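The complex appears here without one of its protein chains, the remainder shown in place.
To keep things simple, chains are lettered A and B as they appear, and every chain counts its residues starting from 1.
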Amino acid sequence: MPRKRSLYSTQFRQFGPTRRRFLQGSAAAIAGVTLSNCRQNIAEGPATDETTDAAPTDGGGAEPGVLHVYTWADYTNDALVEAFKEQTGIDVIVDVYDSNETMLAKMQAGGGDAYSIIYPSDYMVQQMIELGLLTSIDKDRIEGLDNIFDKWQDPAYDPGNTFSIPYAWGTTGLLYNKEVVSGTPTDWEYLWENQGDLSRRITLLDDVRETMGAVLSSLGYSYNSTDPAEIEAAFDRLIELKPAIASFMSFGFEDALFGGDLNMVMAYSVDAIAATLEDERMEYFVPESGSSVWTDTMIIPVGAPNVDAAYQWINFNLDPAISQMSTEMLFNATPNKVAFDNLSDELISNTDLFPPQEVLDRCEGIAPVGEATALYDEFWTRVTSA
Amino acid sequence: MRLPAFWPLPRTWQGWLTTALFAFMYGPILVLTVYSFNDSIRYTSVWQGFSLKWYESLFQDTRIFRALQDTLFVAIVAVAISSVLGTLMAIGLAKYYFPGKGVYRGVSYLPLIIPDISIAVATLVFLASLAIPLSIWTIIAAHMVFCLAYIAVVVSSRLGSLDPNLEEAALDLGATPAQALIQVLLPQLMPAIVAGCLLAFVLSVDDLLISSFTAGGGANPLPLEIFSRIRNGVKPDMNALSVLLILASGMIAALGEYLRYKGSMTDG
Partner (left out) sequence: MTASPTSKRWRFSQLELGQQFKRLLGALTLLAPPGLWLILFLVLPTLLILDISLVPGLRPGESGDGYGLGNYSRVFNPFDAAFDSVYLQVIGRSLYYATGTTLACLLMGFPVAYWLALMAPRRWRNFLVVAFILPLWTSSLLRAYAWISILRPSGLLNSFIGWLSGGLPGVQLPEQAWLYTSAAVLIGLTYNFLPYMVLILYASLEKLDISLLEAAADLGATPRQTFWQVTVPQTLPGIAAGCLLVFITSMGDFVVPTLLGGASSMTISRLIYNQFLGITRNWGLGSALSMVMILAVSLMIALLLKYGDRDSVKEA
């Protein structure tokens, strides 16, 4: 498999020999391990270790017959897990993350050895492919991929679905309590205009690309801007709003929103729809100046244990009946034609779940920004640290 | 002004402040307890009637019990090994004089001084650099560091107040050093060892940071699960869980404090 090798080892030779000898000597004297070797391992990343690459092994002591799934906080429930167990006899253990970036950090830190299935979003799939973290999907073991809408048969983030299988899609927008918010908000702009009234009663996603993207979008720039001046302008605008922001959180705002502690939150459609259906005071919209439309996928990481079960899980989720069930229970829009056709009229006509084309036309998919990633991270660190 | 002899309330402002701060310390725990019986759909601060439903939902929550199992496994194994190592270290430090002892003692205090986050980061980097896959065993290895340090400190302070003549007498009477250690020294140290183990146990069970950085292979100790639930939305059964955990740790605490009390009594 082609993999970007670390440059670290060549870099290291450029250092002065004295320092190198000192470090190597002192470390070797302590435990016979040279620090240089240690650091080289980090630069290469534990997840891409040769040994785990060659043979899918029992990663870090995960039990056989158990499938560890690493997914978004709102993407499975006990009913789905039970149904899978009934069908295959495999126990599923679900761990959750709250952003693509924290998932990547966990994988790169070596804490994700047990997971056989992960649910990165589109741009993260691309990034993980570049980092060599994904195994290519054996299409012979996949059933029902042709049920997916044409739109996702050859997506830009992963041409030909070589490494990932589309699982669900949705939008990002604002969710608010009609009773306490004045007027009818239609755009991101509302946050800045009503900053005073909303003070400490709004939350934004704890997600660098989504939140920075939303602000870029409100300024008329692209969600995927790589122009440092535009990113900086977005940063300044976000800092302006900062005093009104109670917290950055991606999940778990429901209690506070229903209880009246929050008035407006930035949310993924999945959670927003659940909220609007649970409490009729809640309203969700995709801002006019544009927002993100995302696709979350299922992937098998390099070195995953229990690959057979992983394929079974993917096929289980590609089953139109199951895909329909998860849309009905969890409100993630299905990319599955057959499942979509079987949905109730009520759900199909729910414009939060399946927005009309003109809304989608305003939205953008988040794409990797290459070199600018560091810039986004830096500004995000400043926003959250200021 | 003289207050009547049976006056049940504090007589001074310090007494009143203490009473207020007792309320401060126990208030949040009381709040959790009350809400754990609240018959609400979501977690609200409005009382909606008495119900045991959150306890029922808690007992059906297999994730919590898996997490609890992981936590107890980590704590018991880490504390069991550390109790031996920590006691050995305390005795060794008390008995022997050797060059570099100051450094050794200093290192043994480090886990008590260095912030958790730094220990956690260092351990992660170390494990990553050796490409050791993270698992429940790496959590145990990392927990042993602070467990053995705390046990050693508690045992050390007890050793300082022991009569060294007893062990010497045993040696003079023909006991081997090992016999003297096991039959004379250990029984005297036992209360301190148990107290140290309880302290280490509680710290291990409560640890979030070090576990976060060293957990892998599907191991998911309870603090990680609780943290993830608080961040990602909680059902009120967390209240029920808190109440049960507080009851359990209260009992451990009572035992621990009793042992400490007993230990301090025998010191004279």
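Odds and ends about this structure:
Here, a contact is a pair of C-beta atoms (placed from the backbone, for glycine too) under 8 Å apart; a residue touches a chain by one contact, two chains touch by 3 or more.
This structure is a prediction, so every number in the text was calculated from the model and none was measured.
Hidden chain, full complex: it touches shown chains A, B.
Annotation: of A:G160, A:P228 or A:G260, A:G260 touches the absent chain (contact as defined above).
Across B:A141, B:A175 or B:M190, the single residue that touches the chain missing here is B:A141.
The residue touching the chain not shown here, chosen from B:L52, B:L110, B:L166 or B:I182, is B:L110.
The chain not shown here touches subunit A at positions 4, 6-8, 11, 14-15, 19, 23, 26-27, 30-31, 33, 35, 38-39, 42-48, 99, 101-102, 104-106, 108-109, 131, 200-201, 208, 242-243, 245-248, 256, 259-261, 377-378, 380-382, 384-386.
Although one chain is not shown, part of subunit B still touches it, namely residues 10, 12-15, 17-18, 21-22, 24-29, 31-32, 35, 43-45, 85-86, 88-89, 91-98, 102, 104, 107-108, 110-111, 113-119, 121-126, 128-129, 141-142, 144-145, 148-149, 152, 157, 164, 177, 202, 205-206, 208-209, 212-213, 223, 226-227, 230, 234, 238, 241-242, 245-246, 249-250, 252-254, 256-257, 261.
Please note the rule applied: only the chains that are shown with their structure count from here on.
Work out the mean CA point of subunit A and of subunit B, and you get 36 Å between them. Residue ranges of subunit A in contact with subunit B, taken from their complex: 33, 37-39, 41-42, 46, 49, 52, 59-63, 66, 68, 73, 93, 95-96, 98, 109-114, 249, 251-255, 258-259. Touching subunit A in their complex are the following residues of subunit B: 42-45, 66, 124-131, 133-137, 213, 215-218, 220, 228, 230-234.
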